[in-house]
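The complex appears here without one of its protein chains, the remainder shown in place.
The chains carry the letters A and B, assigned in the order they are written, with residues numbered from 1 in each.
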Amino acid sequence: MPSIPAADPFSHYAPIGVLLLMAAAFGLGNLLLTSIIGPSRHGKIKGMVYESGMNPIGSAKRRFNVRFYIVAMSFLVFDVEIVFLYPWAITFPSLAPDSELAPWFLGRMLFFVLTTLIAYAYAWRKGVFRYD
Amino acid sequence: MNLASETRWEDLWGDLWMVMPEVWLVVAMCAVVLAPFIKRRSVALPLGVASAGLMLAVMAALSSFASADAMGTVFTGSLVIDPFSQFFKVLLTLFTLMILGLWILHSRSQTDPADAPDFLCLLLGAAVGMSLMVSATNLLVIFIATETASMPSYALAGFRKRRREGSEGSLKYVLFGSVSSAIMLYGMSLVYGAAGTLSIYGIAAQAAAGISPLMAIGLAAMLAGFAFKLSAVPMHFWCPDVFQGAPIEVTTFLSVASKGAAMCMLLRALAAFAAAAPANGYLFVGIGVAVGILGAVTATWGNLVALHQTNIKRLLAYSSISHAGYMLMAASVAVIAGRSWEGGQHQTGAIQVVVGAVLFYIVVYAFMNLGAFTAATLLAMHTGTEDIRGYAGLSRRSPWLAALMTACLLSLFGMPGLGGFWGKVFLMKSMALAGGAGFALIAVLLFNTLISLYYYLKPVYYMYFVPDEDERPAFLPAGGGLAMLVICVSVLLATGLLPNRIESLARGYATLYPNPVITAPPPLETTVSLLESAPAHD
Partner (left out) sequence: MAISCTQPWWSARSPIGFLDPSRERHYSLALIGLDPIHPLQHKAAPVPTLAQLMTADPAQQGAPLLFYACATLTCLSAWAIVFSQNIVRMSVYLLLTLMGAAGFYLMLQAEFLAAVQLIVYAGGTLILIVFGIMLTNKNPEMQLRATPMELGLGALVGVGLAALLILALVHTPTPGQGFTAVPADYQQVRAIGRSLLSENLVPFELAAVLLLVVMVGAAYMARRRAG
């Protein structure tokens, strides 16, 4: 690998930028195109639910059940967990194989993961994930 | 990155040994959460585990006084273990044990057995946060420890889900708390940007070289975060509602442990600044004056609003606001007198006097508040009212309870012969070190004490001088509660009668870890080369 000076650290993001632009252009373009070239006919049959879909009852804007909140919350907890796990996973292999630090680094991470597992077990035991 | 010291095994284990109180608390917390797996719907099991963990933590904190090796910085300087922090940890864990007692007395019968582990886990979690707050010397640790103390407190404040006031108080607490931690975090980011270091000692050293406007704003925003935890005046609105709505053991815990931890954290930061103050650092005096004004306003406002309260919990809430104000006023002296005004000479002794006085005050305050809240709990249990007008004729109905509660209230006022009096005297003695500004603070403190006499005597007046019109029967309060009250009052009497001995004890514990010599952080290149010295495998 030739050593390349950090003239511009953003060049890597060019593909992402282009991807973002393409995504935005695709979405907006489709909307625009539909309104321009699509025929605009409305009718009772056309507004029906597709094939064997359920007929909607009531408003879509009603109050959610509170147990969804727990699901979102546990998702967030694991999300944060991953954020911390990632740097660890990058760092850990960079230690020398016989390094004295290795068991410490492993133990520190295991404690971190353990607390989350405890939280998960607790929530399970409490029936937080039970839907009935 | 201190890799050289990290590779030594003894150091790694030694660091862990020095934070044993926290380790025990965390272990107990995890065990409490797992208790339902062993025995479902058991209260005794998690309660036993929590008490055992707390007792082990007390012993671990006490044992660190045994040898001088057990003091110092740990975990590459992000925590400090010194007599000051260990003393507070002993107090905190003992106090939490008493909160458990109060919970058994008051709430256990009303709590579903399946909810007991939740309560205990949250309580222990808050205790972990508070004990780390006292040891924290690093902005990151300060923030996360504060959050670890706050988050369970939000849930604890609304622990009785069916009570409307509880939910209201909890919601106000969460909203206020999250806004103020956001402000504090924002301030920390500015301070970090201005100083380039997270260590409070490093920041103090940078500030000694000159406080830039950015750092000044950051410090002010951080002070706002501290003010929330202390319920100092612009950030105090949550306090009465939370105290009124929360179960009484939670109220007691929040009013003492939470405020005490925040106070100790603030003291450590102020002492670090005071010790680093340059010969003519007038900006440093500015920091002290800001804290002093905050304290004076808090004390006065809390006392003035307390005059109108008729609910005992709200009254004690405003009283606790004003007590936080007194302690803030004294803490400001650490910076003002930490460097003498004219001579340019450091008065390092002044810091210790101030810290000792505040520590003494925290101890006394813990017991008089615990006593007052326990008495209010017993009264609420037996008379079914938290309104002080319902206390009419109590001296006839339950003379012991009335007498003990009166003692606690008078100690909160500062009656000579009780611990509260000496607490205030030592605060004033330390304020006198600051010269002219100190005398202004003393005047404010005396004025506030006079105001507070009215509302502390109001319940006493109802208990002793207003006859009970409904002729309600006499009652004997629950034995456990009475025992706790007796403990509190005897501590107050002991501190009231042997003030000098206990004050010298407190001053001995007020030994803070000295500011380390600040060396410039290694430039980034060295860090990188250290990293690269390890063979890469990815």
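Basically, contacts are C-beta pairs under 8 Å (C-beta built on N, C-alpha and C of every residue); 3 or more make two chains touch, one makes a residue touch a chain.
Not measured: the values here are computed from a predicted model.
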Displayed partners of the chain not shown (whole complex): A, B
Of B:Ile38, B:Ala182 or B:Leu214, the one touching the omitted chain in the full complex: B:Leu214
Listed residues A:Leu31, A:Met48 or A:Val80, member touching the removed chain: A:Val80
Hidden-chain contact residue, picked from the options B:Ser78, B:Thr377 or B:Ser430: B:Ser78
In subunit B, positions touching the absent partner: 1-3, 6, 26, 29-30, 33, 75-79, 112-115, 118, 121-122, 125-126, 128-129, 132, 138, 140-141, 144-145, 147-148, 151-152, 154-155, 158-159, 161, 192-194, 196, 212-217, 520-521, 523-525, 527-528, 531, 536, 538
Chain not shown, touching residues in subunit A: 1-17, 19, 61, 63-64, 66-70, 72-77, 79-84, 86-92, 94, 104-105, 108-109, 111-112, 115-116, 118-120, 122-123, 126-128
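In the analysis below, only the chains that are shown with their structure count from here on.
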Centroid distance [mean C-alpha coordinates] between subunit B and subunit A, Å: 39
Interface residues, subunit B side, partner subunit A - complex: 6-7, 9, 12, 30, 33-34, 36-37, 114, 531, 534-538
Complex interface listing, subunit A residues touching subunit B: 90, 93-96, 99-101, 104, 114-115, 118-119, 121-122, 125-126
